[in-house]
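Supplied in structure tokens, the structure appears directly below.
Apart from one protein chain that is not included, each protein chain of the complex appears where it belongs.
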Amino acid sequence: MSNLSMDIYRKLYLIRKSEEEIRRLYPENEMKTPMHMSMGEEAIVVGVCHALSHDDQVFGTYRSHALYLAKTENTDNFFAEMCGKVSSMQKGKSGSMHLCDPNRGFMGASAIVASHISVAVGAAFANLRLKNKKMVAVFFGDGAIEEGTFWESLNLACLMKIPVLFVCEDNGLAVHTSESERHGYDSITDIVGKFKCNVLKEESTDAETIYKLVLKAIKLNEENQMPCFLHLKYYRYLEHVGINEDFNIGYRSKNEYIDWAKRDPIKLQKSKLLALGYGKELEIIELQIDKKIEKSIFLAKKAPFADESELYKDIFSDNEAVI
Amino acid sequence: MSNLSMDIYRKLYLIRKSEEEIRRLYPENEMKTPMHMSMGEEAIVVGVCHALSHDDQVFGTYRSHALYLAKTENTDNFFAEMCGKVSSMQKGKSGSMHLCDPNRGFMGASAIVASHISVAVGAAFANLRLKNKKMVAVFFGDGAIEEGTFWESLNLACLMKIPVLFVCEDNGLAVHTSESERHGYDSITDIVGKFKCNVLKEESTDAETIYKLVLKAIKLNEENQMPCFLHLKYYRYLEHVGINEDFNIGYRSKNEYIDWAKRDPIKLQKSKLLALGYGKELEIIELQIDKKIEKSIFLAKKAPFADESELYKDIFSDNEAVI
Amino acid sequence: MRNITYCEALNEAMLQEMERDSNIFVYGIGVPDHVGVFGSTVGLLKKFGKERCFDTPISEDAMTGFGLGAAINKMRPIHVHIRVDFLLLAINQLANMISCYRYGTGGTLKVPLVIRAVVGRGWGQSFQHSKSMFSTFAHIPGLKVVLPTTPKDAKGLLIAAIRDDNPVILIEHRWLYWQVGDVPEEPYSIPIGEANILKKGKDITIVATSWMNVEAVKAADVLEKIGISVEVVDPRTIAPLNDEIIIKSVKKTGHCIIADNDWVDFGVSAEIATKIYEKCFGVLKSPIERIGFAHTPCPTARHLENCFYPNAVTIIRSVEKKLGLEPMDLTGESFYSHENRFKGPF
Partner (left out) sequence: MRNITYCEALNEAMLQEMERDSNIFVYGIGVPDHVGVFGSTVGLLKKFGKERCFDTPISEDAMTGFGLGAAINKMRPIHVHIRVDFLLLAINQLANMISCYRYGTGGTLKVPLVIRAVVGRGWGQSFQHSKSMFSTFAHIPGLKVVLPTTPKDAKGLLIAAIRDDNPVILIEHRWLYWQVGDVPEEPYSIPIGEANILKKGKDITIVATSWMNVEAVKAADVLEKIGISVEVVDPRTIAPLNDEIIIKSVKKTGHCIIADNDWVDFGVSAEIATKIYEKCFGVLKSPIERIGFAHTPCPTARHLENCFYPNAVTIIRSVEKKLGLEPMDLTGESFYSHENRFKGPF
């Protein structure tokens, strides 16, 4: 238990700290990529990813900083890509919105709302056929369920018994528009529950709670071969895109934030560990991570930009000449 | 009651007879348009349209012979368009798949599955804003609910409280594929019922039963301002496209047909009226309709084709010169 | 003389038209929020209420069909997309429904629908937020496609689009939003299907679309200093494409460069070039040069993005080559720099 809790804390802290560094560095204008910050959602991605194995696969959205780090812990690539450097696997072509690291199971992220959901279903289908035991989890917001393709993908996975974890990260907002202005129903889980799909929901900001929920989801899937829809609430701390708070604008109230911040996922996990007497260990972990991130940022800043010819590369496989 | 029953019979007979004429004439190859026959679904369209007023509006699919005739009774235009003649309002440009007669509330038909559903929602929205009291009913098959746009449109209508009648004509088939191979759920009505939507369903082939159901739907809408989803079962008598039976192929059994044919909507209505002693009146009506259809076909055959310049007309309004 | 921005011009066009005709409404994702689609819809909610200015679920396909339905029932919808890329989810509605709805009803119904879609660069938008796609729209009979360049065009063409009884797609480059120009206060319309000469010249013709007109005019101004007289022609409408002014210009200059705000291959530049080649056959002194995006997905990193997008310098170098000039010294020239305009986040 303490090992698990500690591992989870490590990831939570890694994510939060990385984003804090982004907030610090973004004004330098070296990261020329639109930042859709994860702050607030860390418990979800860490909880889910911790229940997955290294080879399991996830798909995310433009808001995938947390998911990327939870799955890969690859801060080197993360910061290199944010800075658009050649040292990143994508060499700056993708930026914050299209993170990926397939070798660690992060299969890609899309900035077209909901467009990656069917891709995840197809990926899970391939895993099923190839019998490689890889799970697939696809993350999307409460806005994505308004796109028809969500429903098509859900129907397909239920029909074909493809064991996808549909992870709906519900922050109640699409940009500045609240859920009640977008949804013609009271409860998405009630609806999805009528599909041949397992449905689980949670409002906790405790990553361990989410972690256990996902273990349950995986078990359910093994039992009845149905995909699982996980509906998880969280609060978006910052503006839709950008590194600032935006409570002054008036479309939401700061009090909501204050309520949620009381049970902030990182603080929550830390206080649990502190209560168990792990103060010293925490300090060490935090220090290690601070160093790791510092080094990643240092490397990212130091690295050169890709040669201009990179623009024309990696469009086609084995076929670079023909574009 | 007898007047109502008689009116309904008139429409049922008109539709069935018109399609029988198509079956007779199609082999002459003068109707160069793909026929998706309605036989079997007559109770639904007649029941619904009879509950609507002349100015109310309907939208249909490529399989809209019955709907068109139930709403408009306009056999002249119907046969003229089937034959591609200038005497049709569409002058042969549209054929069997894109019937329309906006002046009688038939607003168009689409051969891209589900693509007209959102259009109907928009049309109903306009009626709401213009406060013209026109109802809108949109007809689609059980295949259409697999398209994402169905879910988007449903959500929208529920969200905006747009009083559309969503009429799902469920024949259990999309071309040759049965529902169980396409749907990842047991009951579409259970799902839609979780939206802010009224849901009614019926398996009857009695047009009067459907008619009453629709009156109820309209009343419900007045009470709670929610759209209504009508789920209505029927059996497609003929092949997906074309004028023949196809029980020899093996994807469905003729026994199903035999069961349904026992309660064939036209026969059913007729026997009710006969039991009430309306034999004489029925004969007169049938004769009138036979004549009407005969005349329409005669006119259609006699009419010339549109001038070739018609190809370039009616693309833009007031702007024929610029294409 | 009243100078306002392109963005203000768009806003004013909608405001004045919505005042005139209560059947006009404007909708789309983010339309009524405080940002108002890069500012273009700001204030409309307050003025007209949420019955006529409203947000939507993220359902581009259905919301486009919705517009068609409202249009055939005598309303006049304006549907706004903050990026044209999202409109790709609604291509079926454009190509299979909207473009042929009137045709299929034998001219019985009209489709007075306006679709506004924003294109252009931002703060590293990458490959999913950087397409232009207007050549696809122009390819489909039954759609009108308009690309206003100046603030005056923005107002006049948007009003023309709103008054048109047919579907009109307006493509607006987000960098143009900050362009300032003289815009009459009263409502007016500029006919759809009329090109515009942005700068007169006699040595070479540059046909440019959307933002590339700004780059072309800048290039022309710079080249003027070394005595090269460039004519910049903005077709403004690409469907229907009226090529009269373009042809006249090329017949006069004998040289032509097309600078399109899109990929070159199978783009608008191909259609315009073909028309010019055909109608100026034997008159052209050199092959037409086409300038556009690199034929790659758009990358995020700024230095690669800079290689992806052409600009005034690309045009200047191309003119020099065409006219057999030595590359001029451009130090000291100040070109449009996005960086100077804003920094992130999007």
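Letters A, B and C name the chains as they come in the text, with residue numbers starting at 1 for each one.
In the analysis below, a residue touches a chain if its C-beta (ideal position, glycine included) is under 8 Å from a C-beta of that chain, and two chains touch if they have at least 3 such contacts.
Please read all numbers here as calculations on a predicted model, not as lab measurements.
Only one residue from C:Ile197, C:Ala270 or C:Cys307 touches the chain missing from this view: C:Ala270. Of the candidate positions A:Pro34, A:Gly60 or A:Gly148, contact with the hidden chain is made by A:Gly148.
Touch with the chain that is not drawn comes from one residue among A:Ser5, A:Ser94, A:Ser204 or A:Ser296, which is A:Ser94.
Checked against the full complex, the one of B:His50, B:Lys134, B:His183 or B:Lys196 touching the unshown chain is B:His183.
Among B:Asp101, B:Glu146 or B:Asp264, the one in contact with the hidden chain is B:Glu146. Touching the omitted chain from subunit C are residues 61, 85, 88-89, 91-92, 95-96, 99-100, 103-104, 126-128, 131, 133, 135-136, 138-142, 239, 241, 263, 265-271, 273-274, 277-278, 281, 284, 286-288, 290, 295-297, 299. On the side of subunit B, touch with the chain left out of the figure occurs at residues 26, 29, 32-35, 84-85, 91-98, 110-114, 143-144, 146-148, 174-177, 181-183, 241-243, 249-251, 305-306, 308, 310-312, 315, 323.
Listed by residue number, the positions of subunit A touching the unshown chain are 57, 88-91, 93-94, 98, 100, 102-103, 107-108, 110, 112, 115-127, 129-130, 148-149, 152-153, 155-156, 159, 313-319, 322-323.
Following the convention adopted for this analysis, only the chains that are shown with their structure count from here on.
Using CA-based centroids throughout, the chain positioned farthest away from subunit C is B. Separating the CA-averaged centres of subunit A and subunit C is a span of 36 Å. Separation between the centroids of subunit B and subunit C, computed from CA atoms only, is 41 Å. Separating the centre of subunit A from that of subunit B, both taken as means of CA atoms, is a distance of 46 Å.
Under the contact definition stated at the top, the residues of subunit A that touch 2 or more other chains are 146-148, 181-183.
Across the assembly, subunit C contributes 56-57, 59, 61-62 as residues in contact with two or more other chains.
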